[in-house]
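One structure is given below, represented as C-alpha cells, and several questions about it will come after.
As you look at this complex, bear in mind that one protein chain is not there, while each of the others sits in place.
Right, chain A next:
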Amino acid sequence: DFLDCQLTRTYQCRVIKTCRKMGIQTVAVHSDVDSSAVHVKMADEAVCVGPAPTGKSYLNMDAIMDAIRSTGAQAVHPGYGFLSENKEFAQRLAAEGVMFVGPDTHAIQAMGDKIQSKLIAKAAGVNTIPGFDGVVKTAEEAVKIAQDIGYPVMIKASAGGGGKGMRIAWNDEETREGFRFSSQEAASSFGDDRLLIEKFIDNPRHIEIQVLADKHGSALWLNERECSIQRRNQKVVEEAPSTFLDPATRRAMGEQAVQLAKAVQYSSAGTVEFLVDSQKNFYFLEMNTRLQVEHPITECITGLDLVQQMIRIAKGYPLQHKQEDIPINGWAIESRVYAEDPYKSFGLPSIGRLSQYQEPLNLSNVRVDSGIQEGSDISIYYDPMISKLVTYGATRAEALAKMEDALDNYVIRGVTHNIPLLREIITHPRFISGDITTNFLPEVYPSGFHGHQLATDSRRELLASAAALYIAAQLRSQRFLLSTIPQERGKWELCVELGKDRHNVEVTRSGNTYTVEVDAGRVEVSGEWNLASPLLPLTINGTHRMLQCLSREASGEITVQYLGTSFKVRVLSKLAAELDSYMPEKIPEDTSSILRSPMPGTVVAVAVKAGDTVAEGQEICVIEAMKMQNSMTAAKTAKVKSVHCKPGETVGEGDLLVELE
C-alpha cells in the first residue's frame, strides 16, 4: 500500500508515524523550500510539487496528481488545511481510482459550504445560530445583511476552515473593511472568494465534538474538546474534556453531532463545532470534514489512534467500537507552539532558523507533534506552527502541572515563539478555574500581553538566579587548565539591573550553592551550572525550577527565561555599576515618524504616496504574512515623507516601510 500525504509539515509526520505502525509505505510531497524537512526524511519516498508559495505547491492539484501517478500511490491522506476539504480534489482522486482518506465528496461538499451546512444541520435537528444569511458579493450588500442580522456580526470566507480570516464587525464601517479583507484573503488562501456573515455571539465558549463514522452507516461521538482560548479566532490552547460540560449536555451535543454525520452519510473522522453560551445552550457552528490540529487530546483521553481509524474506514472496515466503549480517561491539554511574537497582538508571525531546538520529551506524559527539527527554517510561506505540545494527566491539575513543566523544558532558539503567552494562560487563575470564553485573551490582557509580571518573591528569585549564573560564569572564566589557580572570593557584591531598576545583591558561595541577599530577602540558589546547556535546572529556596539561559554577554547582560517569559537583566560588579552613571546615554531612533514592518511578509497594498497627509490611525499599507493580512496604520497625523515599499515586495521584520515628516 502506498499512501501519499500532503499537508502541513507537522501533520505529514503525524500521519507517517501511524502508517509505519500499520506497515503502510508513505510518499511525502513537499515544496522546494521544504526539501530537507522532517516529513520528507521520514517518508519512504518524497516528491517535490513546486516552489514555496502554497498555490504553486501544496495547493497545486496538477502537480499532486502527477506525484500520485508517478509514485503509484493508492491512497491520499490530505491532513488538515490545504486540500483536505477541497471537493474538486476528492473528485479528481475518485476519477483516477485513488482512495481519499477522508469523507466522500458529497459530505465534503455539503459541509464545506457554511451556508448549506447550516441548512442541513437544521434539517437534521441540530441547534443552529440564529440569523445567518447567504453569499455576499459587494461591500454594500454585506452592510445590508449585517444590519438585518443586527450587530455584532462575524464575517469570514465561506471556504475557510478554522478561524482564519474571521472578522467581527460592530458597525457599517467595520463591515465594509471586514468584507474587503475577508474577500481578499479568501481569494488568496482558498481560491474561492465567497463570504459568510452571521450573528456574532458574545462571550461564547468554543466546544467541539469529535465524530467517527464508517461507510456502513454507523457513527460515534468521541467526546468533546474545549478550544475557547483563541486569539483572532485561532485556537491557542485546547483541552479534553471540557470543564464546562455536564454529562447530559455532553450526550446531547454528541448525539446531535452523530445525527448530522449520519444525515450527510459521513464516513471518516470529523469534527462538529459548537458555540456554547453561559446557560449551556449550544449552537452548531460548522463541521470540519478533516482531522483537526487538536485531535491528539481526544486520542489521549479515548486511547484511539484517529489516523488509524481514518485509514480503516477508508478501506471500508466497519467501526471497531461501540458508543459505550468510548471512555474519558484523565485529562489532556494541547498548547499550540507558534513561531510568533506574543507581545504583538497576542502573536504576529516571526521567521528564522531554529538554531537550537529541544522538545521536552524527557518528561513523561508529554507528546509533541512537530514537523521541524534543529536547523529547520520557519519561512513566511506557511503556517507558523512549530508544534502541538500535548500533556496528559489523571486529573486536570496534573495535566496542567505537566504542561507548565513541559513549557519550561522546551528549548527554542532562533525564532520568537509564544511560550511566554502559553505559560501565562495555563497558570492564570481564570483558566485554572475553568472560567474561560473565546474572549479570554482580550479580557485578561486588555492592553495586550506583556509577559509574566514579577511579584516580590519571583523578582528576588530571578535576580538571585541571574547573579548566581553570572558568578558561575565568572568563576569558570578563571579555570584555565594547567595554568593559574582560580581565586576564590568570600563575598560578591553585585548590582543587578532589571528594566530601569537596580538591585544591590550580595552573594556568598558554597560549592554549587549561592546564597543571595537581594531586596531585603534571602534566596538560596543551587544547580549544576552547566554553562553550555540551554536549560538551567535550579533549586531556588528548595523548589525545583527550570530556567533557560537565552544569552550571556561579556557586558554582563544575561537573558533568562523564567516562568515562561524571557527577562533581560544586567549583572555588574559594584564598581562597574557605580561608574555606569557616567556612561553617555544613547539616543534611540524616533519611531513615531517611521513605520517599520512588525514582521516578515509581503506587501499587499500601499495606500499612500509621498506628500499625502495621513491621519492618526489611518491605514498606510497592508502586509501579508503566513496567510494573514495586517493593516499598518499611522502613529500620528503627518505628511508622508517617503514610501519605501511597493505592492508585491517581500519585507523583513524591522524593514522601513514609510517615513512621515
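Throughout what follows, contacts are C-beta pairs under 8 Å (C-beta built on N, C-alpha and C of every residue); 3 or more make two chains touch, one makes a residue touch a chain; residues count from 1.
The rule we apply is simple: contacts and distances are computed from a predicted model.
Asks: As a check of understanding, state which of "DNA-directed RNA polymerase III subunit RPC6", "AP-4 complex subunit epsilon", "DNA replication complex GINS protein SLD5" or "Propionyl-CoA carboxylase beta chain, mitochondrial" is the UniProt name of the chain not shown.
Replies: "Propionyl-CoA carboxylase beta chain, mitochondrial"
Asks: Taking the full complex into account, find the residue in A:Ala94, A:Leu361, A:Ala397 or A:Leu531 that is in contact with the omitted chain.
Replies: From the options A:Ala94, A:Leu361, A:Ala397 or A:Leu531, the contact with the absent chain belongs to A:Leu531.
Asks: From the listed residues A:Ala576, A:Ile594 or A:Ala607, report the one that touches the chain absent from this view.
Replies: A:Ala576
Asks: With respect to the chain omitted from the figure, which of A:Ala95, A:Ala248 or A:Leu481 is a touching residue?
Replies: A:Leu481
Asks: Pick from A:Gly178, A:Gly270, A:Pro342 or A:Gly556: which residue touches the chain that isn't shown?
Replies: A:Gly556
Asks: List the chain A residues touching the unshown chain?
Replies: 32, 35-36, 353-357, 373-376, 476-487, 489, 530-533, 554-556, 572-573, 575-576, 579-580, 582-584, 586
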